[in-house]
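Removed: one protein chain of the complex. Kept in place: all other protein chains.
And then chain A:
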Amino acid sequence: MELAWYALLGLFFAGYLVLGGYDYGVGLLLARGADAPRRRAALNAVGPFFLGNEVWLVAAAGILFGAFPVLEGELLAGSYPAVAAALAGVILVTAGVQLRSRPDSARARAAWDRVIVVGSLLAALGWGVVLAGLLQGVPLRADGHVAGVTHLFTPFAAATGLAVLALVVAHGATFLTLQLPTVEGDRLRPLARRLLLTAIVAVGAATVAGLLSDRVRAAAQRPAVGVLLAVLLVTALLAARAALGRRRPGLAFAATATALALPVLLIGATLWPYALVSTVEPSASLTVTDAAASGPTLRLLGWLTVPLLPALLGFQAMCLWIFRGRADGRAPVYW
């Protein structure tokens, strides 16, 4: 039962990285100096999906708290600066996207667009560092608490933060080639291909940094699986690049979405059976079972939420279906 909840946690966080990922990618691409109508069109391509994307994070955090309370407390408090930065980023993007078109002046809108860029940057880097923190282990003491936060500042964490940032930008650009009107989408294709190349380099660099890090090697229970999944991630990015070259943006987006979801699987599989590995006290490491809530809580959550899962995913799918197709002149413009 713990495994099922762990998988569900992974599903929702991976869903957030995929869906929130293109929000932030589109947000970051506002920085490339396009004119005001293009910036607005990019945000409205995300349009109807934006609110539904952000809440995958909320749901993941809810599962983390309800089903893995101990992991929740130690992971968040133990990665404080990274989580706080990511959170600030999430808030800036949420407010920025929804409010940027409410003022009339072009200057105010441009200022809000900069808020969105900064927010997207913080969110991508912050969650990247949190993921790296999981993979390199934390100084979890015998009393169950994480000591300090300086353990986050490692070359591997920096490399992972940058890799997630590169992934998110490339994913966002791929999303826009799929979702904007054909002419505009085609114009973005060369940029998206360049960004995918950058992402491949960044993911490669993070993988090498991980292989060189003693802490990562010590924490990894199944290093081979980790390397395999990293290779798979790079393959997905290569596939996306090739698909863009053949004018198959839908396929390319599927590939970058896979690439955004893979880090979660990579961490879960590489650390299994642990959820949080201690770098200072091996016996303090939390297995998934240790971290999970007790049986009655998991059963209750199962009874109350699992029957509703099809509805949750169904309404999200309904949103995708209603607003499918490229954002053309007939689509409402609100953001």
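Methods note: a residue touches a chain if its C-beta (ideal position, glycine included) is under 8 Å from a C-beta of that chain, and two chains touch if they have at least 3 such contacts; residues count from 1.
As a working rule, contacts and distances are computed from a predicted model.
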Undisplayed chain, where the name is taken from the UniProt record, one of "Amino acid ABC transporter ATP-binding protein", "Cytochrome ubiquinol oxidase subunit I", "Acetolactate synthase" or "Urease accessory protein UreG": "Cytochrome ubiquinol oxidase subunit I"
Residue of A:144, A:204, A:223 or A:273 in touch with the missing chain, whole complex considered: A:144
Hidden-chain contact residue, picked from the options A:90, A:116 or A:195: A:90
Hidden-chain contact residue, picked from the options A:14, A:43, A:57 or A:259: A:57
Residues of chain A (touch criterion as defined above) contacting the omitted chain: 36-38, 40-41, 47-52, 54-59, 61-67, 69-70, 72-77, 80-81, 83-84, 87-88, 90-92, 94-95, 98-99, 101-106, 144-145, 148-149, 180-181, 183-184, 293-294, 296-297, 300-301, 304-305, 308, 311-312, 315-316, 318-319, 322-323, 327-334
